[in-house]
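Apart from one protein chain that is not included, each protein chain of the complex appears where it belongs.
Coming up: chain A.
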């Protein structure tokens, strides 16, 4: 290419370049929108539409085909139903003790695993295994683990001279059976999340503390725990959301009406019972929205309490 040609090229190129960049940008943006389109359609069809339809249904008495507009009466029925408030109590009770037990226990186990020099991965796998187990399968196994006569837990309690329990056959102990299952299932996740945070804490802080004469316990109390606050807040919020949506395990253990005597029936099970065993889709939809509002308010409170910024 000679110099004259080059000169000619440079005089033409600037204006074309500007157009090309604009076009490229537009095209790139357009392409990304195209890629997003399938998932967006999926969200519209399978999330937005059911949410809107469920909201509409909550104002109707509906069995799926025959509908009658009833205004706010479904909401009134649910909010004045003693059975519904019993399910709210059950849901919060189980979720509270699951979280109150699992987060501290998981953190302690994570701290212990983080302290061992050998076999860390082995312990991580062992403790995480319950979390990858299907909760449905785990619930069925727990029925045998907590069997009043043949269960290993009662056998162990009896062996050390403690009183045994009928667990899922008694309304006063059935919730604790669910809590045990929930703790066992969730603790692996808590341990892994805590471990990730523990390993991210700078070793220099511990080194400085040691030079200042801090004991192991003091290091744990004043360095480790304050540095874990973000993780605790995350576990608290996700734990509450998951706990308030609980359905699978209580359905396996107690059916849709949370046997015995509705003692383990959660809000999710109440919705299932009314919607899918009795064709009361309007009541079920209203209960779903009330549950949504309860979770929304409670998550907002949790965010404020834990000072977590989203």
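Note that contacts are C-beta pairs under 8 Å (C-beta built on N, C-alpha and C of every residue); 3 or more make two chains touch, one makes a residue touch a chain; residues count from 1.
Just so we're on the same page, contacts and distances are computed from a predicted model.
Chemist: Looking at what's absent rather than what's present, what does UniProt name the missing chain, "Carbohydrate ABC transporter substrate-binding protein, CUT1 family", "Acyl carrier protein", "NADH-quinone oxidoreductase subunit L" or "1,2-phenylacetyl-CoA epoxidase subunit A"?
Modeler: The chain we cannot see is, by its UniProt record, "Carbohydrate ABC transporter substrate-binding protein, CUT1 family".
Chemist: For the full complex, which residue in A:114, A:131 or A:169 touches the chain that was left out?
Modeler: A:169
Chemist: Across the whole complex, list the residues on chain A that are touched by the chain not included here.
Modeler: Here the touching residues of chain A are 23, 27, 34, 61, 63-66, 73, 77, 83, 143, 147-150, 166-171, 174, 253-257, 259-262, 273-274, 276-280.
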